[in-house]
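Contents: one structure, followed by commentary.
A single protein chain has been omitted; all remaining protein chains appear in their positions.
What follows is subunit A.
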Amino acid sequence: MALKIVKGSIDRMFDKNLQDLVRGIRNHKEDEAKYISTCIDEIKQELKQDNIAVKANAVCKLTYLQMLGYDVSWAAFNIVEVMSSSKFTYKRIGYLAASQCFHEGTDVIMLTTNQIRKDLSSPHQYDTGVALTGLSCFVTPDLARDLANDIMTLMSHTKPYIRKKAVLIMYKVFLKYPESLRPAFPRLKEKLEDPDPGTDAEPHLLCVQKLRILIEDSDQNLKYLGLLAMSKILKTHPKSVQSHKDLILQCLDDKDESIRLRALDLLYGMVSKKNLMEIVKKLMLHVDKAEGTTYRDELLTKIIDICSQSNYQYITNFEWYISILVELTRLEGTRHGHLIASQMLDVAIRVKAIRGFAVAQMATLLDNAHLLTGNTQRNGICEVLYAAAWICGEFSEHLEDPMQTLEAMLRPKVATLPGHIQAVYVQNAAKLFATVLRKHEGETDSQAAQETSQLLIDRLPLFVQSANLEVQERASCILQLVKYIQKLQQKNVEVAEEVTALFAGELNPVAPKAQKKVPIPEGLDLDAWINEPPSESESEDEKPKAVFTKEEHKHSRSRHTEVDEKELARRREVRKQEQANNPFYIKASPSSQKVYDAPGVEHIPVVQIDLSVPLKVPGMPTSDQYLKLEEERQQKEKAERKKKEKKKKREKRGKERKADSGPESEEDIRPAHQVDIVTEEMPENALPSDDDDKDPNDPHKALDIDLDKPLADSEKLPVRTHRPEVLKSPAEDRVNESIPQETKKRSGKEKKEKKKGKEKDRKRSKEEKKKKKHKEVEEELLESQPEEAIQSEETKEATAPPTSAEIKPTVCWFPVQKSSKHKKKKQKKEKEEKEKKKKKRHHHHHHHSDAGGEDSVQNGTVEEEEPLPPMSNYSLLAENSYIKMVYDIQGNHQDESKVVVSVIFENKSDSFLKSMEFNVLDSLNSKLQRPEGAGPHDSLTVPFQLPPGVSNEARFVFSVQSIVMPQKLKGTLTFIVKSDESSTHEKLDFKLHFTCTSYLITTPCYSDAYAKLLESGDLKGSSLRLEGINMPFHHLLARICFHHHFSVVERIDSCASMYSRSIQGHHVCLLVKTSDQTVSIDAKCDEPSLLGNVLDEIKQTFSKC
């Protein structure tokens, strides 16, 4: 044996290892790609070999090639093979490769679930550690769901090394499977509250003064961090940071771009009404100085961000802002023309008072368009011409000389602009034309108007030839219109009115979320199908039919629209009426009068030609002047206010204001213009919604979970259960369909889960296919784990969440109390349960009359009644100071001689329990199933260890011969208790009670089949009377269903027929009647002794409550 190993390794050592590969690549610099491709071929050969060491070596090389950019996903399955090696050396190689190249789309990842679980519970901490590290990189939602509980268990591992990793990885698990957050939170909280020396507390509030020292430091890192810290403090203490404006502005001169960008970020948060103009002025200076378009563009966007933030909150003078925007158009080679344009449009549309000024500025821009057209690249600065043309056209009533602007817009050079801008030019030329006509209306001399028409007729043909469809279409349309108008003009017909009507009405901005906020009218169900949904079963040969049905649909739809047309007209009328009455609706107003009411504005020299600076657009007032004016204005106001205050003081009025000697507060600065910023339109009855601002792509959104709500049973983490796979019975489908009310009650979340479940099913089937494909490996995995061999059937199941709904149709509505991890919680629940019961008794009478009806209920669909108290089938097996065992026995559908015993082991001690061995003394009738090769008295290893306070479930399969009698088996659990100081060997004896009920399997039965069965006469009868039963009838039925595995066939009033079947095919029928706290059960079965025992057990169940 040893020789074989040595021989194998000698063969191996001449294989190329990672170092050889790297060396080879370095020696083949010329033909690296070719060399690597031969290496990949070699690797493929190596991967085909059986020797795991060779495979691991190959995978290790692949990991290197992956870093060089080679796709190695084709070897994913080999990586899984290497991961499942029992040697740490190879396992680590496998996990590293997986962490480098596995992701959610990797299909073999599903095969790893059991392997990872095995590694997580490995007795070697380094196997566990490697698995955790690997999993942290490639965890998928499925893996997170299936392994959440295992990882939770690891949070209480004895080794701090593992605990630390387990706590960290929980974060990833939460991100992938947010449902696990609530059940895991209490323990996580507990872990995080542990004194953890790993985390040092960060100093939170640093004095801003100290930060200043940092920023002034010569060390660039400190400077950067100082600025960063400032921006954090800024959010809470804006005032204290604002006083360091000078320093931050200085940082804009830093040679390090990272620092400049930080400073810019800070400035964004620092502006106020008072300092906005000053800061922007500084920034404008930097724009001029800045080298490199990237940083200059960054500055530009920052300036606009700063000014436009929170709906132009800090702008007191919009003329200044327009001037800034116009100045920014001087920027050569910027990518943000579009941004400037949208700002111009936004301001001109929303600040009505500024329109006159804006139009004048835009007209100048248009006139000097040649300065801007040098840069015609997309998003280039010429985009601002789009805005300029539109503003001049739309608000042309403010233009002093529309004729001149019109002429500027129709220059031949315009044809070199991008198509979408030309289109706007053409359209707005028409608007200007209308304005010109109106201006000259009534004049006796129609010369000017006719000249305008002629201008258009001369210039438009250029645009008619445009290659751009939009331009061409608009130009030819407008050209024909103008030609027609010209004809009318020659006949001296007054046309201005009609032409103006073409462009009448005012455009109002619509809020971006307006559409979303339109309330859904009552009675409209957006999720309902308009037409019948296409059936999924539609096969290909049915397709020709579809042509027919389509036509039919069309027909019916057109009829609908006919009806709607009238309705629409009516609604339009109503809407108009409403708008007329709505004070918030902004109506078109004759807005030609200017609203300049601020002092000082008239003094602005509108025309100022500065030829010494060639880049400046001539005729533009520079923003600097506004700054000066603003300062003067504020000074003046201040003085006036002081005067007033003095007056007030002199008058000695009751309420005296304190003299305002300190720095001016924000409120004191009044805007220069009485501006009303037109708010964006919202639909009437808009629904307020808070979730607007949430980013749907935020990965953390899913973690927005209320952690204080008590846990619902459905939320418990999927524990690895070992239930035998239940064949989908017809009843299950039936049940799922017949509980619509129930599903309504469920939260949307659960619905989602259901959907997921479906997907899962699909996935699982896929997985199973894969499993077949790689059966050998799977077997290999199982071989190394004998205790799992018994449960080979169940391991498949393990990937699905073991909600009881999947297991037994009857229990899906009953909150089943599962493995209780927190004793306290359990007790609390029991208390609640008791209280509930009390209440129920109160309502009992009332309830009874309610239930009285002819409602026949199928198989426990008792939806209209009170919720049932939680029930559990787990009963105590044995208990001592270390461990508690509870168990449940279930029959196996597929095998008539097998039952499965599920045992939950709960560690009650403060020590670690390990090496648990489970053994039972077999009887002639019942035997514990042991793996092949094991002796008849060998014990079974429990496939997990238990950290303190943790519980986990294991299952054991028993074979039985006769099932007509109940039976008890003696058994022993041995385990090692390991604490810090010592470890002791302990044992616990128990008695497993196989009741006859445990041989029954819930089986649905249709009422007609049931009737036939009773008629057949093969069954022998027996009966039972229960006195003093003080519970609602449906609770009684539910209990029989739940504890004794029956299903309700039919229920009428206080009488119900029930059915169950044993694993060996015995039929058991019950007729349950109730009146006045007395329950009589008539029963029939083809095996009288089985029936007698079952009835005895039912009696016992009810004697307990």
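One rule holds in what follows: a residue touches a chain if its C-beta (ideal position, glycine included) is under 8 Å from a C-beta of that chain, and two chains touch if they have at least 3 such contacts; residues count from 1.
In this section, contacts and distances are computed from a predicted model.
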Per UniProt, the name of the complex member that is left out, chosen from "Adaptor related protein complex 3 subunit sigma 1", "Non-structural maintenance of chromosomes element 4", "dolichyl-diphosphooligosaccharide--protein glycotransferase" or "Serine/threonine-protein phosphatase 2A 55 kDa regulatory subunit B": "Adaptor related protein complex 3 subunit sigma 1"
Among A:V241, A:I259, A:L328 or A:A434, the residue in touch with the chain that has been omitted: A:I259
Hidden partner chain, touching residue among A:D107, A:E190, A:D219 or A:E332: A:D219
Residue in contact with the excluded chain [from A:H28, A:K44 or A:K164]: A:K164
Positions on subunit A where the hidden chain makes contact: 2, 5-6, 8-10, 12-14, 17-20, 22-23, 26, 60, 63-64, 66-71, 87-89, 92-93, 96, 100, 103-105, 126, 129, 132-133, 135-137, 139, 161, 164-165, 168-169, 171-172, 198, 202-203, 206, 210, 213-214, 219-225, 228, 255-259, 261
